[in-house]
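Missing here: one protein chain of the complex. Every other protein chain is in place.
Chain lettering (A and B) follows the sequence in which the chains are written, and residue indices restart at 1 in each chain.
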Amino acid sequence: MMFAGLSRNDKLLFAGFTIAALAMPLLAWPVGANYPDLLQKFAIYGIFAIGFNILFGLTGYLSFGHAAFLGVGSYAAVWMFKGVTMNVIPAVIFGVMVSGMFAALIGFVSLRRSGIYFSILTLAFAQMSYNLAYSVLTPITNGETGLQLRQDDARILDRMFVEQSEGLPSTNLFGLEMSGYPGFYFCCVLLIIAFFIALRIQRSPFGMMLRAIKTNQVRMNYTGFNTRPYALTAFIISGMYAGLAGSLLAVTDPLAGAERMQWTASGEVVLMTILGGAGTLVGPILGAGLIKYFENIFSSYNDGLLAESFSFLPDFLNDALVFVIGPFVGEGWSLLLGIVFMAIVIFLPGGLMEGLARIHGWYRRRGQGDAGRNVAKQAAE
Amino acid sequence: MDVILLQLLNGLDKGGAYALIALGLTIIFGTLGVVNFAHGALFMLGAFCAVSVQALLTISKKVKDESIKFFDAYKEIPYLEAWWGDTGATIIDYAVPISILIAIPLMLLIGLGMERGLIRYFYKRPHAEQILVTFGLAIVVQELIKAQFGANPIPTPAPEVIAGSANVGLWVGLGESVVYPWWRLIYLAFAGVVIALAFAFLNLTTYGMVVRAGMADRETVGLLGINIQRRFTIVFGMAAVIAGLAGVMYTPILPPDYHMGMDFLVLSFVVVVVGGMGSLGGAVLAGFMLGILQSFASMNEVKSILPGIDQIIIYLIAVVILLVRPRGLLGRKGVMES
Partner (left out) sequence: MAILEVNDVNKAFGGLKALNAVNLSVEEGTVHAIIGPNGAGKSTLLNCFVGRLIPDTGSVMFNGQSLLGIKPHKINQTGVARVFQTPEIFTDLSILENVMIPAFAKVDGSFRINAWKTVGTRGEVRDMAEKVLEEVGLHEKRDIIASSLSRGDKRRLEMAMCLVQDPKLLLLDEPTAGMSRADTNNTVDLLQRVGTHITKIVIEHDMHVVFSLADHISVLAQGTVIAGGKPEDIKGNPKVQEAYLGGAHA
């Protein structure tokens, strides 16, 4: 029933995805990514990217403000932890709801315009939210320091039912502590659900309308569709996905800070989606995983470590390599990211999925002719 | 009343910066049809041009400090001072005005380079990709500056002779105690002059007329056999110079740091939206308006009633205007409406 109407390919895709997600620790092991913290990040940013893709890849609206919803989700979740219970379920639900409402508000105003105007507005709202969180709404957000758990938090439900231990409590799923691998699997299950929902949206008439809006909004209007509620719905859905991601960030590490809402964070999810392939199902997740993986590697390097890893080379070569690669590691990760961003937009705007489709098509064409290209295109979408 | 005058002047200063950036943005969008997310970076590059010139002029050498007798102490003396004494010191003092001279050709080159090397490949591509590539460029520039100059703001003072304050109170009959820094007044005048020149160029010269015609209907102008492309490239260069100069001149007012590019860009975009996309007059008007609003919102009296209002007042006004009058203050109907 849940899978009714999905094609065989889609069912296989979903099955394959579920297996890959659940087996992520194993898959990550050979490339040295088998840390629960990092795996959690893969899942969380995967969710963020899938949601963003619904607005950008599917509907064609480029938002620079989605980090605001990520932040709001985090704050909401932490408040739930502080005020009611450390159980993660209420926190996640609350985070998704609050960011959904926030998205409805911002979307309503921003969608009064389309195209470039819209993108500018979302950027402005993101900056405004960041400023609000950083210096205006400090009673709610605790400003610069960020919102953290405290020993004497209200935790109404918890205090009623559970004995409070010394020190800070940890987030839990009905008793199971949400750190390490259990934390990862919680995020992972939500990732699979998020993927499934996105899959259904993409294959539904609603999804087709969104794609049509991206292609030719004018035509949609003259064909009898009121495009504004469609775009707003897509906006709210993607905001809720971001809120979910934000809540999960708080689940795995119960604090919320304003820097999460900066425009650079919004830019990051844009890059993940584009790098993987905007508009495809799997692309954004792939992009998120790759970015987080390489961020983990590159940011932890510095010149000293670089020199060490090249220590087997003669000195002058070592120095030269450190000189060339140095600016791009550690703090320079953002620089590298910016350059990769530009390169993808200039040379491969369809992202990795487009690259794969091209390679696939090239192979197919050697045997089958143009039919292969269309099939490859469809499979990747 | 004195406070109001000061805040008004502050607002006009800040508004001037916004107006100049917004002006460049609108010109580029109107002529090339490109939304340049890297425009704030151009402003920042101008500012850091001044920083670099100052750094260059003050390259120092270690010299024995004769005034300390107890032990061998060293101090740093800029080479210019060491060679030319007082003249050298004066040159260093005038770092900012000197950078203006350097910034003009430099920003022109950067602007032309940017247009020829990157932007022109994106004319035919979707708006989203234009935004994205200039956004990426903005990030790259920001990170390069951060890597080169560090994360802290770098003070760049105005020349000594101008460092003092003017008695604006006397000019408007408010008494002697109301003073305002000379440099800020100069900035105000500078902004006004540049805006006036830009408008004069666009409205009074043939070249400008062709550019405006191109803004209204690029295809037709092209069909008339005029090489509109070359003109647009030069216009881009000019917009870059305007932004860069605005940046250079602003350095004594606000010590430049690596994220000023994006800070000013977001606000300038809001200015463009409020003023009406495609309207030069709107951009300038909205720039000054919002600058003044922000200035008044940061007054202590206002902040005590509505804490933090100065951070968000511009956005709030933008929201209100968008809800009430979607095309902005002076925008043409139907431009970019949903």
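We adopt the following convention: a contact is a pair of C-beta atoms (placed from the backbone, for glycine too) under 8 Å apart; a residue touches a chain by one contact, two chains touch by 3 or more.
Note that the coordinates shown come from a computational prediction; the quantities given were computed from them, not determined experimentally.
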Chains in view that touch the one left out, judged over the entire complex: A
Selected from A:Leu70, A:Ala212 or A:Val269 as touching the chain missing from the view: A:Ala212
Subunit A, residues in touch with the chain not shown (by the definition above): 4-7, 200-201, 203-209, 211-212, 214-216, 218-227, 229-230, 233, 374
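We take it that only the chains that are shown with their structure count from here on.
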Mean-CA-position distance for subunit B and subunit A (Å): 34
Residue ranges of subunit A touching subunit B (in the complex, touch as defined): 60, 62, 64, 109, 111-117, 119-121, 123-125, 127-128, 131-132, 135-137, 227-228, 263-264, 267, 270, 274, 327, 331-332, 334-335, 337-339, 341-342, 345-346, 349
In the complex with subunit A, residue positions of subunit B that touch it: 35, 121, 125, 127-129, 131-133, 135-137, 139-140, 142-144, 146-147, 262, 266, 269-270, 272-273, 277, 307-309, 311-312, 315, 318-319, 322-323, 326, 336-338
